[in-house]
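As you look at this complex, bear in mind that one protein chain is not there, while each of the others sits in place.
Up next, subunit A:
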Amino acid sequence: MIHFLLLFSRQGKLRLQKWFTPLSEREKKKVIRDMTMSVLSRPPRTSNFLQWRDLKIVYKRYASLYFCVGLDEKDNELLALEMIHRYVELLDKYFGNVCELDIIFNFEKAYFILDEFLMGGEILETSKFAVGGSVEEADTLQETMEEYMSKPAY
């Protein structure tokens, strides 16, 4: 299973964090620090894999963003690269030529898309269209202002 998925910029600023194992805030911060340090310091022309504690770390850079996942020993690293790529494609389809700013300003949507793609550290849906379709349909359920104000909260 995937233990975590992190997105961070080349300056080490966190843009997204998804955790699939329970960790304290402190432990999460440590992981983020370690990941950003390890990944950002990798020399060019090295593989996309590294070992960290007992996890395989797979990372890939897309423009100014690094996508970084922590996997179990028995997971397939090459497939993880495909998985990261699929997520980027999904973001791209939803936002239209996605860039880092889109994810900064619409982080909650990036999460909604992620939650239709992965769950509990495993891939939930392998169809390119189904994920985007679900998110968009769910979007329609979000109330307009009028609806929001008129609906009782509880």
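The definition used in the following text is that a residue touches a chain if its C-beta (ideal position, glycine included) is under 8 Å from a C-beta of that chain, and two chains touch if they have at least 3 such contacts; residues count from 1.
Here is the rule we use: contacts and distances are computed from a predicted model.
Entry comment: the absent subunit's protein name, as recorded by UniProt, is "AP-1 complex subunit gamma", drawn from "Zinc finger protein CONSTANS-LIKE 9-like", "Histidine-containing phosphotransfer protein", "AP-1 complex subunit gamma" or "GPI-anchor transamidase component GPAA1".
For subunit A, the residues in touch with the chain missing from this view are 14-17, 19-20, 22-24, 29, 43, 45-51, 76-79, 81-83, 86, 94-99, 102, 104-109, 111-112, 115-116, 119-120, 122-130, 134, 136-145, 148-149, 151-154.
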